[in-house]
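Note that one protein chain is taken out, while the other chains of the complex remain in position.
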Amino acid sequence: MSSGVVQVTGELIANRRVGAYHHLTVVAPGVAEPAAPGQFVALAVGGPTSANLLRRCFSLHRVKPSGTYGGTVDVVIAAHGPGTQWLTALRPHDAVDVVGPLGRAFPLPSEPVSCVLVGGGYGSAPLFWLAETLRERGCHVEMVLGAASEDRLFGVVEGRRAADAVHVTTDDGSAGRKGWVSDVLGEVVERTAAGVVYACGPMAMLRSVTEVAQAHGAVAQVAVEESMACGIGVCMTCVLPVTGADGLTRMVRSCVEGPVFRGDRVRWDAIGDGISRVPDDAVGAPRPGGH
Amino acid sequence: MSSGVVQVTGELIANRRVGAYHHLTVVAPGVAEPAAPGQFVALAVGGPTSANLLRRCFSLHRVKPSGTYGGTVDVVIAAHGPGTQWLTALRPHDAVDVVGPLGRAFPLPSEPVSCVLVGGGYGSAPLFWLAETLRERGCHVEMVLGAASEDRLFGVVEGRRAADAVHVTTDDGSAGRKGWVSDVLGEVVERTAAGVVYACGPMAMLRSVTEVAQAHGAVAQVAVEESMACGIGVCMTCVLPVTGADGLTRMVRSCVEGPVFRGDRVRWDAIGDGISRVPDDAVGAPRPGGH
Amino acid sequence: MADMSTTLAGASLPNPVMTASGCAAGGKELQRFFPVSELGAFVTKTVMRDPRSGRPTPRMAETPSGMLNSIGLQGPGIDAFCEQDLAWLQAQGARVLVSVAGNTAEEFGEVVERLVASPAWECVVGVEANISCPNVANRGLVFACDPVSSERVVRIVRGRVPASVPVFAKLTPDVTDIVAIAAAALGAGASGLTMVNTLLGIVIDTDRLRPQLAGVTGGLSGPAVRPVAVRAIWQVTAAMRAGTLASAPVIGVGGVRTGRDALELVAAGASAVQVGTSTFNDPSAPRRVLTELEAEIDRHGFDRFADVVGIAHERMARP
Partner (left out) sequence: MADMSTTLAGASLPNPVMTASGCAAGGKELQRFFPVSELGAFVTKTVMRDPRSGRPTPRMAETPSGMLNSIGLQGPGIDAFCEQDLAWLQAQGARVLVSVAGNTAEEFGEVVERLVASPAWECVVGVEANISCPNVANRGLVFACDPVSSERVVRIVRGRVPASVPVFAKLTPDVTDIVAIAAAALGAGASGLTMVNTLLGIVIDTDRLRPQLAGVTGGLSGPAVRPVAVRAIWQVTAAMRAGTLASAPVIGVGGVRTGRDALELVAAGASAVQVGTSTFNDPSAPRRVLTELEAEIDRHGFDRFADVVGIAHERMARP
């Protein structure tokens, strides 16, 4: 109640296709007002007869705290399994049950430093709002947007408006430079003398973004994507190993202590192949002969 | 394949409210052509994410074997639980998965005898088509339509077109005569010297219709409504005790051997309070100390 | 196109998809939607010695992603079954897995004797002993809840079915240790196992405030129980692979609605898959699942269905 999280039955007012994605605008009073870039919403799927109980989480692309319809939130969804297929098939005026805003936002620098924002696929969705917020604070902002192919890039045009420069890569070379975001990131960080690199996208990308940022003396702030059952901190399914300020590694909930983490705090050595392992040195790790 | 039953993904083309009910028209090629009054369709509910696996069964109200849209079927639905709520909330162009036509139709008299058609609530839905079919064969047709209240009567106006006369009763007297269909039925059967009474509605009504028909020398043909899991004869959930031509009582499937039974064959003594018991004299009935 | 054939303890089937007992009646009803001879095998409803009326209604309750049933093994008895249902199935060219049961172990034997003696016996590719039914001689305790009763039934059935025809014991998941029951059945000569039967459940009618089923308890089936079926298949297969249980083919059943669902059971260890409750949702489900399973095997680039059986045991994530 105090925290500003609400649950509301929203109304879809727009659902437009953008490349491989769907861009949804939902009237969700109370969600937009307290939200900040990097936070997400959890949407119920399937309606009253649904066999899919668990909510689906999506980064806030943009919010409009007020307007013709009351507060709205925008999300960008890749249709994948049953939940995202159901959401992307919704039509205007359909009801959408929204819980949000959730999670820890991207921390903003107190000084007007140079920043690089890196998005992989739909991972770029929250970065344009972040870019504008940073530029309002006087930061120089460049973006690196990457995807497998052109249709999976999101927001290149929007990026040109929101940021000082946009660099594009695709795996197949169908747009921008052929290759990965990490191939161009080092140069951009170096040239702009960036202090912070913000990133959102697949885990493997976040790991290399962290490495590149570190190599060039920047701090990485990465928004991770762990499978979430509740999104609100009660189920403990969304954990990953993160080292705290005290130097100890714990399995922490990415839905409340994340999804944004300092890249150098994430124990990438324990993450891969779709699994987040428990490092042997983690607090409470299983010990031989007992848990 | 030979039997004329098909499964098709139909398209809803109309959903109109009629009193307490919804009248749906669905394009369902192949279902209309072989159908006859008294048969029913089984509709899937909830769409691809549905937690409700079982189909819902509805009497065919009318069918149009061809037309602008290809064959259509009409059903009249009372919104009740999750499945009927979902169906009645559908909008034109929504997909409806239909299996049908199913079950045994009302047997038609070979001679142009007088007939009385009795409908309770939405149970009248299949009777107008039946009335027309009977009148085409030269039968004199009167209808008795009853319901708890006026909004739960279905098709009084349609009845006036389809039949030679329509008699209405409601429990609360909000339309027609206050009382039950059985209160007026005897007089109608008597006056028209009816040879057959056709009925569709709640079990308790079917029982008294059978009794009244018998008392006045008419044959009752009743369409029962047992809870059905499959509608196509494979699950054995929809049984009720019926006496066969051989005089033996068996638990027979109302979805394939019914839903229409001769009223005097149904073992009403074993039916009531929402339960169909197994009469002690039924074939294979449990014996003391064994099954 | 992958080779979809499968071998179940000597019985070679062109493909691994079957109906599930009690979910396809005698075959005629589904024949209206697809030729039952296209299935790997047609599994009959459980047949007992004498005609049975089954239980009063309501016999079913819908549940979230599943249902309860309490049919009470209604059926015509083995003689009428052989003369009518089995003869009809044979005429269609179907391969038939006949599900049998008895109120006592000895009654299982009688049913099987008459089955083997039937003129239509030739179409029978296997016998499924439904030991997940109550044992009248043992306080109505389900045979498959007790290793000793399970053993006794299987031994009798195995003894009366010609050695060339496999016998499958159908297990209930409602036990503390399913591997122990599997061991009892295999020890008594079962050629393989069918897993799983329904879970015991109750639904209360919240309007009448009484059990919705006239028989109070019923069997829970449908997609809701699939994770339990996969787990049971996994545990038994793991024990076989570890050498602590004799190796034998497993027929998987429980909650299969799509080819992907079937693939879950197969990857966990099932050499064949039965489709039950989903048939009520989609009368063509067994046939459709076969098409979808073929597509899945192809998508994964396998040449033979047999290569996928139990594959998940080899691909476990090593945390």
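Note that the chains take the letters A, B and C in the order they are written out, and that residue 1 is the start of every chain.
Basically, a contact is a pair of C-beta atoms (placed from the backbone, for glycine too) under 8 Å apart; a residue touches a chain by one contact, two chains touch by 3 or more.
Not measured: the values here are computed from a predicted model.
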Inset, instruction - Determine which of the presented chains are touched by the chain that is not presented, and list them. - result: A, B, C
Legend entry - Of A:P29, A:P65 or A:G233, the residue in touch with the unshown chain: A:G233
Legend entry - Among C:A11, C:L73, C:A224 or C:V253, the residue in touch with the chain that has been omitted: C:A224
Legend entry - Contact with the hidden chain (one of C:K28, C:R55, C:R155 or C:R288): C:R55
Inset, instruction - In the full complex, which bits of chain C touch the chain not displayed? Write them out. - result: 55-56, 61, 63-66, 68, 145, 174-177, 199-204, 206, 208-211, 214-218, 220, 222-228, 230-231, 234, 255, 260, 263-264, 267-268, 296, 300, 308, 311-312, 315-317, 319
Legend entry - Touch residues of chain B, complete complex, unshown partner: 51, 273-275, 277-278
Legend entry - Absent chain, residues of chain A that touch it: 1-3, 5, 7, 44, 51-55, 99, 226-227, 229-240, 250-251, 256, 274-278, 282-286, 290-291
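FYI, only the chains that are shown with their structure count from here on.
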Inset, instruction - Consider the two chain pairs B-C and A-C; indicate the one with the greater count of contacting C-beta pairs. - result: B-C
Legend entry - Greatest separation from chain C - chain, by CA centre: A
Legend entry - Approximate Å spacing (C-alpha centroids) for the pair chain A, chain B: 55
Legend entry - Intercentroid distance (Cα basis), chain C paired with chain A, Å: 46
Inset, instruction - Mind pulling the residue numbers of chain C that touch at least two other chains? - result: 64-65, 223
Inset, instruction - For chain B, write out the residues touching at least two other chains, lowest number first. - result: 51-52
